[in-house]
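Showing just some of the chains, left in place.
Per-chain residue numbering starts at 1, and chain names A and B are given in the order in which the chains are listed.
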Amino acid sequence: MSNGKSIGIGVLGCGRIGVMHAELIAQRIEGAHLAGVYDVVTESAEKIAAKFNCQHFTSPDALMSAPEVGAIAICTSTDTHVEVLLMASKYRKPVFCEKPISLSLTETDKALKAISDSKTPLMLGFNRRFDPSHRSVRDNVANGTIGDVHIARITSRDPSPPPIEYAKVSGGIFIDMTIHDFDMARYVVGSEIVSVYATGAVRVVPAFAEIGDLDTVAIMLQHENGAITMIDNSRQAVYGYDQRVEVFGSKGLVGSDNQMMTSVIKRNDEGTQLAKMPYFFLDRYIPSYIAEWNEFMGVATGKIQPVVTGADGRASLVAGLAAWKSVREGRMVKTSEIVG
Amino acid sequence: MSNGKSIGIGVLGCGRIGVMHAELIAQRIEGAHLAGVYDVVTESAEKIAAKFNCQHFTSPDALMSAPEVGAIAICTSTDTHVEVLLMASKYRKPVFCEKPISLSLTETDKALKAISDSKTPLMLGFNRRFDPSHRSVRDNVANGTIGDVHIARITSRDPSPPPIEYAKVSGGIFIDMTIHDFDMARYVVGSEIVSVYATGAVRVVPAFAEIGDLDTVAIMLQHENGAITMIDNSRQAVYGYDQRVEVFGSKGLVGSDNQMMTSVIKRNDEGTQLAKMPYFFLDRYIPSYIAEWNEFMGVATGKIQPVVTGADGRASLVAGLAAWKSVREGRMVKTSEIVG
């Protein structure tokens, strides 16, 4: 779908998520085409470039400066995000950046200042906001359908734990996993998080204990508007990717339930069986990524302001850091205590 | 729950359905008490009388004439209904009668004439009309919620076939089983049946073929108002008692889905499992029988006219006879062709 009016996207990082974004850009996004890719492992970039019939660049700078690259997608590992964002702020091309910006609040603020000072349009990759079901929950809350928000519940469980090597550098479960739920809580409740109480345990992979991480956690949030959010996460739900959001208020509730892979129902002498659940995010959230890209194309063409901003990325990082502090100190932690 | 203002009910027939009615009357029905029971097998009556602390009578006439019996429930075998109804018409006490009245239309008409001439209040036992879910379907249709009725679908499947001895004298599947669905079709569609096309097979119990019965049938009805009803029955659904009704019209649809024994949901690596379905009518329809008795108490106290009448029993018998004729002759049969 490339023509003169389409915007060329350059993708930095050809890992799992980068490849997914590259494929969507190449095939599914109106008004966009895949202009080129870069990866620190040259062969990875070459392979993706061949597959999608685009250029491969040998450095982030080469990609960013190329005239055929009209907008940039940052899908490299988290520890490179700040450096790449600083570089991008020089080119002022619209940027899509995967979350989190950084594990460090200070570094995050440095990157966001550069982005802001340079007036570089930046959109953060909280894809779940674009899931049609979760979005409908948010819209119903925002429209007043359920009245004042009293309680939100978010369940988010992965099908299987990540490699221990990933967990070592990811910032731990509150930063690499719950961060999506902190953003979801802010999104559906429509109010900032003022305090965090978190607890958890290692129940799935004993090795997580050795690196100070957890695999089973429960979190309670207080919002500015008085609402309370309860979140639970597990790194291993054997039945699949459990993704539920529910908001309860003075006039009722609205929630997004799990979705099955098919609408098949079986009945026999043992009971009733439904289909399997999606195994992981590629089975569940592709429509959200497409909607996210359509949104970003509005940003890239200057038609709309980003609705998922650097400030959103920062706020969820703060909540994640507060959660770790809460676990360490065994008490409720105010987000205002997290200062870098 | 017996006091001076309550009406004593005499139950004729202490088989499975008679015992169920006796127990409900003894324990669950406001304004009623079990005055006495009769059964052709004396020990059966004695046992039930002892269990529920009431009299047992040695003849239908003795029960009907007893002053403490204010209303009569006919739960004897179908072949005795006409004789008992004729007898009841002499006492003019309110009568509840299980369906069908008779396998013969002529005999049915004879009984109904006596009941009518004597102004004996009579209510037929089409209990499913009182099921809260099916009743809500009917109410939604009657209130115009779905507009003009175009298509109704009724699935009704028993968990296991009746004894062959029962089937020999029951009038066959269209009379002993589909009769409920003919009544349901008339009830929810709100219009008389004008023609019947039926087909079927013996798929479950080969012995049914030897007595000319079927165990798997499909029926298509045309109603006076232009609606079409599709019914399917099986004498053996291994997963339980399948009872579904759905009505589709110009403004939407309304249906009553199956109900599970509990609201339990399980998820594991094989998928999602729901609870078992009700096994048979005692698991599914007790609330309908209680509502039926509450309705009958209104009839017995003269406060309301019966809403399930002898004419309703007759209409469903006609449809059942038309279905048999349709199978025999391989064509659509008008109900007006069935004349006794």
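The working rule: contacts are C-beta pairs under 8 Å (C-beta built on N, C-alpha and C of every residue); 3 or more make two chains touch, one makes a residue touch a chain.
For clarity, every value in this text was computed on a predicted model and none was experimentally measured.
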With 2 copies in place, how many does the full complex contain? 4
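To be clear about the criterion, only the chains that are shown with their structure count from here on.
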Starting from the mean Cα coordinates of chain A and chain B, work out the distance between those two points in Å. 58
Can you check the complex and tell me which residues of chain A touch chain B? 238-240, 260, 267-277
